[in-house]
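Sharing a structure with you now.
Heads up, one of the protein chains got dropped from this complex, but the rest are sitting where they should.
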Amino acid sequence: MSRQSPFTARLFTNIGLILLIVAGLFPAIWLILTSFKLDGELVRLPITYWPDAATLSNYVQVFERNPFARFLLNSFVVSLGATLICVLFAALAGYALARLRIPGRRLILTGIVMTSMFPALVLLVPLYRLFVGAEIPGLGISTPNLLNTYWALIIPYVALSLPIATLILTSFFQLIPEDLESAAMVDGSSRTGALFRIVAPLSAPGMVTAGIIVFVNSWNEFLLALTFNTSLMMRTVPVGITFYQGEYAFPWAIISAAVTVGIVPLVALILFFQQRIISGLTAGGVKG
Amino acid sequence: MTFRAAYAAHFYFMAAIKTEKITYRKPGFWQRLRTGNLNDTQLGLLLLAPALITLFVVMLYPVLNVFWQSLRGEHLLRPWLGSPFVGLEHFQKILWGRNMVWDLQNLLSWRILGIATLLPLWWFAARGVLKRWTALAWTLTILVVFGFLLGLHPGDSGRWGDARFWNSFNITLLIIVLSVAGSFLVGLPMALLANITSPLRWLVRLAMLLPWAMPRVFTGLTFAWLFQSDYGVLNDLLARAGVNNLLQGVLEPNLIGAQGILWLSRVVPAIIAVNITIIWKTSSFVGLILLAGLQSIDKSLYEAATVDGANAWQRFWSITLPMLRPAIAVALIFRTLTAIQTFDIPYAMTRGAPGRSLETLGLYIYNTIQASNIGYAAALSVVLFALSLGITILYLRWIYTE
Partner (left out) sequence: MNRRIILALIIGVLASLVYAQTEVTVFIGSRQNPELIGSLLEQFNAANPDIVASYELGGTTSEVQQQYLNTVLTSKSDDIDIFLIDVVRPATYAAAGWAAPLNEYFESEAAMMEFLDQFLPGPVNANLIDGTLYALPSYTDAQFLYYRQDLLDKYGFEPPATWDELMSQAIIIMQGENNPNLQGFNYQGAAIEGANCTFLEPLWSAGGNWRDEAGAITVDSFEGRRALNWLLNTMDVGITKPNIAETATDNSRQEMQAGDVIFMLNWGYAWGRFQNDEDSQVKGLIGVAPLPSFTGFESATCIGGWQWAINNYSSNKEAAFKVLQYMTSEDVQRVLAAQDSRIPARISLYSDPEVLAAAPHFGQFFDVIINARPRPVTPFYDEVSELIRTTVNAVLSRSISVDDALETMQTGLEDIIGN
């Protein structure tokens, strides 16, 4: 596509690339640089860019003061669980909404999206009542107490991310030409067969994107994690990071180190999977 | 409960198999499922069931609870009141002031902003990207919001029902307009650049993912640190580039301190700073969704167009943009929904300061809950919900009509 582009176009593209990279990465780079500084260096004028006396002590403290490795594990389990369930449910629903002639499907889609129109803040108390184990009036049965389990976060995270995931996947299924699918069905494969062999590979970019968005949403959620999982060993990364704050103090150096440790595995994971899944699936699918 | 449900399902399943064996009536539901012969509605409901059941179980009670509470006067610090039914009293207090006047002179900047949003809209309509009646609906909405709602204000002797609500409504609208537009202006080129083959592509993707991966609260805190007027790196960079000296003559002296612009302790710079932060954080979300959209465009379309002699710009307008429309709609809906709920970033950066100038609707709801005024917070949430619903229905119509 870019083979015949004139010089100016390439120039603009490259300037755009560089600007984008600088703007996107600078705050993160600044955060990483800060994580190697001592606290006192942060309020010195004129400000220093490169750490004066680079130190790893902030990173050591991140793991010494709190079980941060455990926080990472918790976040990983919760986010992965929520992502797998959510993308599966959303893919099924998205396919139905995009492809099947169901009466009132626009209403259903609006209904699903509607659940994300309330600030999580006002849903917090009723959700807590639900998860602490309450008796359902009239039925004589109680919901189990799920606090301090992974399910206490996985279930609401699935529910909170379902609207966005469903909407993304609905729009991607709509993009896939219907003829491809009917061609496959005429060939003798069933609808389910068509779904798996034709539609799934073509919608891979959508699935991966939905997955990334659900995963990151769950990884970064703060309010429910703070309230539902209160034992130290069940804390997640965003809540864990706040444990390095003082009552008044905000020790930037250590917190930068904690944020860095919290996002680097996340980003590495996503980059790896994005590359793998997208190249793997689209390569297999589009040709067919 | 789950046990009972599983048992019922099992029983139903067995019964279905048995009846099918004995009589040769129409094949049963389960049989048709196995052979893939369900009609659309049946298959659809089956596929929708997991998602709908999850939402029903988790969200039904909390959402109904919000509506229920919004009609009641529960205030935790006045337990003797209990939870009296107050009807629409909260909404009357929120929405309606006494002795209202409407004058165009007031808040002129809002009107300029309104026109600024109308122009690209009409441009899109003229190019055929938007349907004419959609553009008309949007024009009317923008006129009502910017020309009428924001021009209304209380007269000398009257006052707002809840002046604080209208203040938060205004700043929320401003954030929606600026940050949604901003995140598309940054996000679309981001996605285009991440999609072309270039040795720097992985860096672009990294630059796209990092902002999205950073927890919102810490994004706010990090940017508050960058924008800090004494020790912040932004003012230092501006000073090194010589921009500070330039600004000294242009800006009000009130806005400038020893090291540069007082970003977070003056109203207008603070609004700019918060919007920049939100745009930084959210354009990667837009970028990610648009990138996925770009990846699913059939490459052969471009090849055909190139053969026909279309240049890059024409290919973008005639292929990329129309094919991206569903992805744009999704990103637009969710960017707007999250912009309406904006809370973490202004809270982390300034707690809504200077004064209450950055107290968004979300932050107002947070403060109301902290003050234990449960009923009123619920009513505010219902207003926020109505606003979201209105905008989403407009967007959804746009997706489905074409």
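Think of it as A and B in the order they're written, each chain with its own count starting at 1.
We take it that a residue touches a chain if its C-beta (ideal position, glycine included) is under 8 Å from a C-beta of that chain, and two chains touch if they have at least 3 such contacts.
Just so it is clear, the structure is predicted and the values come from calculations on it, not from any experiment.
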{"item": "Contact residue for the chain not shown (choose from B:Val57, B:Ala126, B:Leu143 or B:Val267)", "value": "B:Val267"}
{"item": "Residue among B:Ile94, B:Met208 or B:Ile369 touching the omitted chain", "value": "B:Ile369"}
{"item": "Residue among B:Leu60, B:Leu76, B:Leu140 or B:Ala304 touching the omitted chain", "value": "B:Leu76"}
{"item": "Residue ranges of subunit A at the interface with the undisplayed chain", "value": "38-45, 124-125, 128-129, 132, 147, 226-227, 230-232, 239, 242-243, 245-250"}
{"item": "Where the unshown chain meets subunit B, residue by residue", "value": "76-79, 228-230, 254, 257-258, 262, 264-267, 350-357, 359, 367, 369-372, 374"}
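The criterion applied here is as follows: only the chains that are shown with their structure count from here on.
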{"item": "Rounded Å distance between subunit A and subunit B, as computed from the means of their C-alpha atoms", "value": "17"}
{"item": "Subunit A residues touching subunit B - in the complex, by the definition given at the top", "value": "1-2, 4-5, 9, 13, 16-17, 20-21, 23-25, 27-28, 30-31, 42-47, 49, 88-90, 92-93, 95-97, 100-103, 105-106, 108-110, 112-119, 121-123, 125-127, 129-130, 141, 155-156, 158-159, 162, 164, 166-168, 171-172, 174-176, 190-193, 202-203, 205-206, 208-209, 212-213, 216, 219-220, 222, 237-238, 241, 250, 252, 255, 259, 262-263, 266-267, 270-271, 274, 278, 282, 286"}
{"item": "Touching residues on subunit B, where the partner in the complex is subunit A", "value": "1, 35-36, 40-41, 43-45, 47-48, 50-52, 54-55, 58-59, 61-63, 65-66, 186, 189-190, 193, 196-198, 200, 202-219, 221-223, 225-226, 230-233, 236, 259, 280, 284-285, 288-289, 291-293, 295-296, 298-299, 302, 306, 312, 323, 326-327, 329-330, 333-334, 337, 340-341, 343-344, 362, 365-366, 369, 377-378, 381, 384-385, 388-389, 392-393, 396, 399-400"}
